[in-house]
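A single protein chain has been omitted from the complex, and every remaining protein chain is retained in its original position.
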Amino acid sequence: MRVAVEDDQSKPEEAATAVTKLINQNHVVAMLGEVSSSRSLAAAPICQANNVPMISPSSTNPRVTQVGDYIFRVCFTDPFQAEVGARIAWEILKVKKVAILSDVRNDYSVGLQTFFRQHFKGFGGEIVAEQSYSEGDSDFRAQLTQIKSANPEAIYVPGYYTEVATIARQARELGISVPLIGGDGWDSPRLWEIGGEALNGCYFSNHYSVDDPSPAVQKFVSDYKKRYNQTPDALAALGYDAARILSDAMKRAGTTRGDKVRDALLGTKDFQGVTGTITINKERNAVKPAVVLKIENGKFNYMTTVKPTGT
Amino acid sequence: MTTFLQQLVNGLSLGSIYALIALGYTMVYGVLRLINFAHGDVYMLGAYVGYFLSRRLRGAEPSLPRALVVMLGAMLACALVGIIIERFAYRPVRRAARLTLLITAIGVSLFIENAAQLVFGPDPKFFPSLAPRADFHVGGVRLTSEQLTVIAVSFLLMVLLRFFILKTRTGKAMRAVSFNLDAAKLMGISTDKIIAITFALGSALAAAAGVLIGMQIPKIDPLMGILYGLKAFVAAVLGGIGNVPGAVIGGLLIGTSEVMVVGYLSSTFRDAIAFGILILVLLLRPQGILGRAQKEKV
Partner (left out) sequence: MKGFVLAIVFVAVLFLGNAFLTGGLVPGFSVSPYFLQVVSLAGINIILAVSLNLINGFTGQFSIGHAGFMAIGAYVSAYVTAAFGDRIRGAVGMLPPAFQNSVLLLIALGIAAACAAVAGFLVGVPSLRLRGDYLAIVTLGFGEIIRVFILNIDAVGGARGFSGIPRLANFAWIYLFAGATILVVSRIVRSSFGRTLVAIREDEIAAEAMGVNTTRAKVISFVVSSAMAGVAGGLFAHYLMYVHTNSFTFIKSFEIIIMIVIGGLGSITGSVLGAVLYIVLTEGLRQFAQYRMVLFSLLLIVIMIVRPQGILGHRELRSFFARRRRVEPVPPPVAG
């Protein structure tokens, strides 16, 4: 198998051009990517129109796979991840009043915010404040000051690590000591580098944990360290699973023809991936568990695994 | 009420940063009638120089002398950058149409931003702690030492600048150039030198703002100068462009209104508010709060 790579500079329109190029110049038979949901949404219609199966490793927005029957994902979706977040607050932290601080320019963050609110209220909790920021912002004091005045017992921050770490620091400076809760966007060794002690006692949901004792995870982590000399993050693990599920489907299909590979992908059941046992459902989404991690002195400690309730 | 006061403190510390950057815009506009688009990027460079300097000085505990060294180093480096920009990009087109000057400025700005992404990497960097920190409580309002430093240093620099412009010979020459470049030249003022000094001073102030923002935010990235620069420019226009106290008032107003809008309305309007203010000012009082109206000469 050969891999062709194109860079889309994180721009939606570049993603569309890059995918068109890959399909027509490189004649790729399947697409692994994009990472973010908004760029996957730009790329998906092109893969769909060309009958090229596309597997996104980490686009968690529900609409990505709704583009068409050639679009798959190997990560869980935002509604499930938000439910995990709500359960962290309700079941692990046992709090009733939560504030939300989300990134309005980011589809991922807005999605998590909406579903978290829904689930947490469903449990009987109360959302005492909702504030927003925009990707790239660096000053969150105004929002945090408002949140502080609402006296929440925890703050849900469904964003990416650079902003989250900065938010944590500024929150502590303003005298907010309650734990923050987040999702897989937190996952990066840099989170602690930037945020430091401000993050102690915070929780987030993730695709996998390097501390997960399961042999599949441990083997992946040690192989990856040997090859790249660094600890794999969730994106690495998901990319690995996406590629393996694709090659598994191609093997079962016995061909690289788009429609056959698609049918084989749909037949993926109880696949033993690094990020858990993966089954692809009718909506082409991965049904799989999430792990809950607690941040303690620079380490993301594995707390528990949350399994999906439905299918 | 406590929340409101806290927001006011947040606003003033943000506004001080805008004010420091706005001074550079105002001074350069005064002498060249140019919106120096690259000024925001000089501020970014200041933050990066500060970052690398403080990494160099690692080992030492956070201390005031260390913070001072970082600040002065960044100011010096950026003063040099300002002189280089003026010498190699603006001086060759100074006599050309104003549009040419403006496009050159846009080009310089794009160049610094993209070169910075290449050299520093597009990922944000995070300032280490520079000075020892402490928090103060005043009736429920929390003042961090970073916020106090920002406000204090900004005001100190602005007072020094005001003194420089009003009381020194060079400052006087600067005002003459700003009033009429050709006449100043005829009076024997070395205009090239004065313009270079103006760029150096403005850039040094921007660098100070960069280091201060690094101390309190503490995130810096190669594109941070774009929005801060634009908003600082709006502050300069709001206060009355070419007017030093005006830039300070404009900066504080923009910072405070931005924080209030984010806190009490929605963060989505954060960037729209500055531009909204700009449009209102230009329509209602184009000369700004402290500026004097000037009729275009034929």
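Each chain gets a letter, A and B, in the order it is written, and its residues are counted from 1.
One rule holds in what follows: contacts are C-beta pairs under 8 Å (C-beta built on N, C-alpha and C of every residue); 3 or more make two chains touch, one makes a residue touch a chain.
Given the structure is predicted, the values throughout are model-derived calculations rather than measurements.
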{"item": "Candidate in contact with the missing chain, chosen from A:L41, A:V74 or A:L199", "value": "A:L41"}
{"item": "Selected from B:A134, B:L156, B:A183 or B:I279 as touching the chain missing from the view", "value": "B:I279"}
{"item": "Residue, one of B:S63, B:T100 or B:S190, that touches the chain absent here", "value": "B:T100"}
{"item": "Residues from chain A at the interface with the omitted partner, ascending", "value": "6-7, 9, 11-13, 16-17, 20-21, 23-25, 37-38, 41-42, 45, 49, 61, 63, 67, 104-107, 110"}
{"item": "Hidden partner chain, residues of chain B it touches", "value": "33-35, 89, 92-93, 96-100, 102-104, 106-111, 113-115, 117-118, 230, 233-234, 237, 268-269, 271-272, 274-276, 278-279, 282-283, 286, 296, 298"}
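Following the convention adopted for this analysis, only the chains that are shown with their structure count from here on.
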{"item": "Of all residues in chain B, those that touch chain A in their complex", "value": "2-3, 6-7, 10-11, 14, 123-124, 126, 135, 142, 144, 146, 213, 217-219, 221, 223-224, 258-260, 262-264, 266-268, 270-271"}
{"item": "Sites on chain A touched by chain B in the complex", "value": "104, 131-134, 136-139, 141-143, 145-146, 148-149, 162, 165-166, 169-170, 173-175, 193-194"}
